[in-house]
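Dumping the structure here so I can ask a few things about it.
All protein chains but one are shown in place.
Our next item is subunit A:
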Amino acid sequence: MIGGFSMSYVLQTSNLTRYFGRKAAVNEVSLNVKKGDIYGLIGRNGAGKTTFIRLVAGLAKKNRGEIRLFESGDLNKQRRKIGTMIETPAIYPNLTAKQNLHYYCLLLGIDPVTAIEPMLSLVGLSEAGKKKAKHFSLGMKQRLAIAIALLGDPEFLMLDEPMNGLDPTGVREMRELILKLNKEKKITILISSHILGELSKIATYYGVINNGKLIDEFTLQELKEKCAKSLEISVDDAERAVEILRTNLGIFGDELIVLDSNTIRITKNLHRAALVNTELARNGVSILSSQMINHDMEDFFLKLIMKS
C-alpha cells in the first residue's frame, strides 16, 4: 500500500509506439499487466514482442506514448524492481555461474555471500560448480539468466521467449520455475512467445500482438472457452434445427451457434450429443454429419492473426 492505494498494475503502456525507419515495430500499444498475473504476450516472429519489452526495459527509445511502471512515471527508479531476460541469455561466458551472480550482486549492492547460493538452488544450478558458463547447456544458460534477473528480488519479471531452443525437459523445467516464481515469490511475469499452446500452460492473461499492434486481449478462462470442444452438426435446415433444439431441449444463447444455413455448433453439455442427434432426426431434420470438433489453440491464434 502506497499513500492508501494498493498498487494493482505493475505495467501500463498507453499508445506506445516505436518506429524503425518508416515501419512501426510497436504501434500504439496500450497494455496493462496486473500485479500477480502471468501475462503472455503472443505474436509471430517479428511481431513486435521483443521491441515492446525492450521499450519497457529502457533499452530502446519510444517515439510516442507512455510507459508507467508500478503506477509511477519515474522509470529509472522503478526499473530497479524489474528483472529481464531478453532474447538470448545474457551471461559472461568466461565466468562460472557463481562469478556471474557475484558480478551482478556487486552491481546491485547485494551481499554475494547470502544471495548466491539460494539463487543457484532456486534455479537448479547448485551443481554447476567451477564449470564456466560457456560450457553450459542452453537450458542451464537460460536458468542462469533467470537467476541474474531474479537478483535483487524483483517484483516484475519480463521474459522474452525463455523457452526458445529448449528440449522438452528444459521447457518443462522452465515452465515449473516460472510458475514457482509466480506462486511462491509472488512475482508478476510478462512472458513472450510465438507458441500459444506453450503459453496456455502458464499465463493467466493474454495479449496478441501482430505487426506491432495489440490486436486482442483475453483471460485464460476466455481462451479456454474459445478453444473448447464443440459439437458441429451439418443439417438440411439449420433454422429448423435451432428451433427444435431450443424448444425441445432448452439449448439457448452462447450454447448454440449458427455457423451458416446448414451448420450449427453446440458448445456446452456435449454429453447430450446423442440426444441432440436423436431429437433432430425424430423431428424430420436430415443430419448430413455430426462430429466433435477440438479447437486447436494454434488455429485460434492463426485465425486471430489472419483477421487482423
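General observations
Criterion: a contact is a pair of C-beta atoms (placed from the backbone, for glycine too) under 8 Å apart; a residue touches a chain by one contact, two chains touch by 3 or more; residues count from 1.
What we mean here is this: contacts and distances are computed from a predicted model.
Entry comment: the absent subunit's protein name, as recorded by UniProt, is "Putative membrane protein", drawn from "ABC transporter", "Succinate dehydrogenase", "Cell division ATP-binding protein FtsE" or "Putative membrane protein".
The missing chain, though absent from the display, is touched by one residue of A:Gly21, A:Gly109, A:Gly129 or A:Pro168; that residue is A:Gly109. Checked against the hidden chain, the listed residues A:Glu87, A:Glu127, A:Asp153 or A:Asp167 yield one contact partner: A:Glu87. Within the complete assembly, residues 54, 57-61, 75-80, 82, 84, 86-95, 99, 102-104, 106-109, 148-149, 152 of subunit A touch the chain that is not shown.
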